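Below is one structure; the comments refer to it alone.
A protein chain is absent from this complex, but the other protein chains hold their places.
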Amino acid sequence: MRHLAFFISEALIGIKRSALMMFIAVVTIMVTLLVFGLFLLMSANVNNLAQFISSKLEVRVFLNETITRRDIEDFQIKIAQMPHVKSVIFVDKKDAWALFKGSFSNMTLSDLVSENPLPHALKVVLSNNEYIKDVAMQISTHKEYSSDVAYGGVIAERMSAFSAWLSFVGVVLVVFLTVATLFIIVNTIRLTVINRQDEIEIMSLVGATPGFISGPFIIEGLLLGGGSSFISMVLLRFFYDFFARRFQEALPYFPLVFQSSVLNEIYFFVFLLGAILGVLGAYISISKLLKETV
Amino acid sequence: MRHLAFFISEALIGIKRSALMMFIAVVTIMVTLLVFGLFLLMSANVNNLAQFISSKLEVRVFLNETITRRDIEDFQIKIAQMPHVKSVIFVDKKDAWALFKGSFSNMTLSDLVSENPLPHALKVVLSNNEYIKDVAMQISTHKEYSSDVAYGGVIAERMSAFSAWLSFVGVVLVVFLTVATLFIIVNTIRLTVINRQDEIEIMSLVGATPGFISGPFIIEGLLLGGGSSFISMVLLRFFYDFFARRFQEALPYFPLVFQSSVLNEIYFFVFLLGAILGVLGAYISISKLLKETV
Amino acid sequence: MIRIKNVRKEYASGLVALDGVDFRIQKNEFVYLVGASGAGKSTLLRLMFRSEHPTEGEIFIDNFSLNNLKEKQVPYLRRSIGFVFQDFKLLPKRTVYENVAFALRFYNYSRSRIRRQVSQVLELVNLSSKMHHLPSQLSGGEQQRICIARAIVNNPPILLADEPTGSLDPDTSWEIMQLLSKINARQTTVIVATHNKGIVDDIRKRVVALEKGKIIRDQQLGAYDA
Partner (left out) sequence: MIRIKNVRKEYASGLVALDGVDFRIQKNEFVYLVGASGAGKSTLLRLMFRSEHPTEGEIFIDNFSLNNLKEKQVPYLRRSIGFVFQDFKLLPKRTVYENVAFALRFYNYSRSRIRRQVSQVLELVNLSSKMHHLPSQLSGGEQQRICIARAIVNNPPILLADEPTGSLDPDTSWEIMQLLSKINARQTTVIVATHNKGIVDDIRKRVVALEKGKIIRDQQLGAYDA
């Protein structure tokens, strides 16, 4: 406890007496974490978009005109028991036709086709759209209920593949960015510590143990990393709130991430990363230097 | 000339005798530029995607059944003379129906609607899709030729707005990333220079002019920045070639950027930025330090 | 008791700084180490302080071989040895007070005890008025005196002083050497590497003379020159 107080006071002296260097380090770390946080926010949104795209995919089973309500219910249960199926919903042909006409309002389809050409249908939503084709195939074997199963065909497959890739790219980028952030922050801290190599040697010469020398530097790393990341957290939050609101106003249908649970997780992660990397950077540099000085 | 040779040899000595510090700086700069280059490549692709989406938009003019071939040609010319119109192409109703049936192959539309319900049409492509609604309106005033003009409605407007936003976000991010890269690189160089504040003071004490002191540091900044950015340029190129090929194989329809002119421009820009920021960082730090030391 | 046993020191550059150095220093002895520039005085002191390692031979402090000392124990060795460095080695960003107090931070001393001890020792070297200056704001001699203050602040059983009067005028040098004698009288082994002929000849003690890394003279109550 005594030591901790000493470490903190020494760390504060160190920061105060090397103000310019510390300022430069703080700006660097802050900017790095800002980029990182931005990437995280983007990636969360990309992921969200991927899920959104994916959630729009479904298998539509057009039912034979001849079957009864009982048959339909049986069929619904059968489908629901298939693997990867999340839900099976009955769509009345009247509703379907109204919707269809609505979404092609510009084409005067109703003039061309006066009678409702659509049959009743089932809307099948999957838990994992990768299997959309397989499920569609399996359903289409039940010729007794349905002779026509649609799953969006090529488009659906593309959408599903694209959304999978989006998620993958997101993960790759986040991993890469994390590594990059790690390098930049750790290196920045290392440069500030190398700068005081002489001091470290002197401390060791007057009888300070490695732990005693490291303590203040590690606290300093924590303050530097934590302080910088706190600033970037606040800026990030402000920036996203501002920017996302504009974006949403312009594109209200776009599925932006607004859940504060997800966002707060990102903000907190940025803060935590800064603090941890600050400590890690200080620890790595100080250990290396201590090994070099006898 | 004599001085330049001296500066270079001094810079090389400086780099050699502070190897660890220089190594740390090089890694930091390299990683930063890697992130920056990645962002540029992503942004080029996003822009490309935005253009691609935009290019898919069109106005479709369904022609009245009664008009003659001559009338159609007149109408084509009229439309072509409207502002923002890039091209007007005639689509035979047989082709349109075949295409329509093809893209809905899973729905047995042809069973439901036995006769081709579509009229002849004109496909109008715009030079700027922001005006798609206006153009559609203007065309639809010509009731003598067409009573039905479709432009994708809400979807088209959304797509157009989305692609505009994509481009805008891309620009904002590139600007932000450029500033961030600038900060990180300049600051990294500054930390390496501050580290040798004592040396600078001594040089000034033994009669070196500011220019004489700065020379080697600026060359050092150039070598550091240029060297690091060269490495990141090579890595970036390798990475993109590898990754984009995979991506394209998985999603062959996705409009990835592969023109080597665009890519080389990006790679070169990354290299140039590294070299310039290296020099700038050295220049800023050395000037500040020289002002402080008497 | 310090025992230097057949020590040879060859630096990485190939230069042999010490060769066949072998002698003992009794508890509470006062020894001058003399010799021309580059004779190996500082090297010898650094070996006892374990900031250099002998290439051959061994050094014992209180019958404990430094060769067997574990890396972890080095700080504790150093706390029991006061060292006045030839190049001062002051923490550049710490005030005079902080520099001297640093050597007391390792102990669980109360704040007031630290303040008392530091003030006392700064009084001894005549630097109380400069307590809150940074080393860069001091004259050469003042810096040297802080270094002396730091070395003696905790009454270490051994004091190694490398040229402790190099930046001091004759009067101040005299005072400092009197101080070291007084410390020696209070049960501290003192070894002083020095070029100060006046002092060595006036305050007679044991003299060990080095020449090119070898002992050429070891004389009780000796003079600077043979």
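We just call them A, B and C in the order they show up, numbering each chain from 1.
Convention: a residue touches a chain if its C-beta (ideal position, glycine included) is under 8 Å from a C-beta of that chain, and two chains touch if they have at least 3 such contacts.
Keep in mind it's a predicted model, so treat the numbers as computed, not measured.
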> Taking the complete complex into account, which shown chains does the hidden chain touch?
Replying inline: B, C
> Out of B:I202, B:V234 or B:A250, which is the one that touches the chain we can't see?
Replying inline: B:I202
>> Which candidate, C:S42, C:N154 or C:T188, sits in contact with the chain we can't see?
In response: C:S42
> For the chain left off this view, which of C:D19, C:E98 or C:E163 is in contact with it?
Replying inline: C:E163
> Which chain B residues touch the hidden chain?
Replying inline: 2, 6, 13-14, 17-18, 198-199, 201-210, 212, 294
> Residues of chain C in contact with the chain that isn't shown?
Replying inline: 11, 13, 34-38, 42-43, 86-87, 133, 137-142, 145, 162-163, 166-173, 195, 197-198, 224
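FYI, only the chains that are shown with their structure count from here on.
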> If you average the CA atoms of chain B and of chain C, how far apart do the two points sit, in angstrom?
Replying inline: 66
> Once you find the CA centre of chain A and the CA centre of chain B, what distance in Å lies between them?
Replying inline: 22
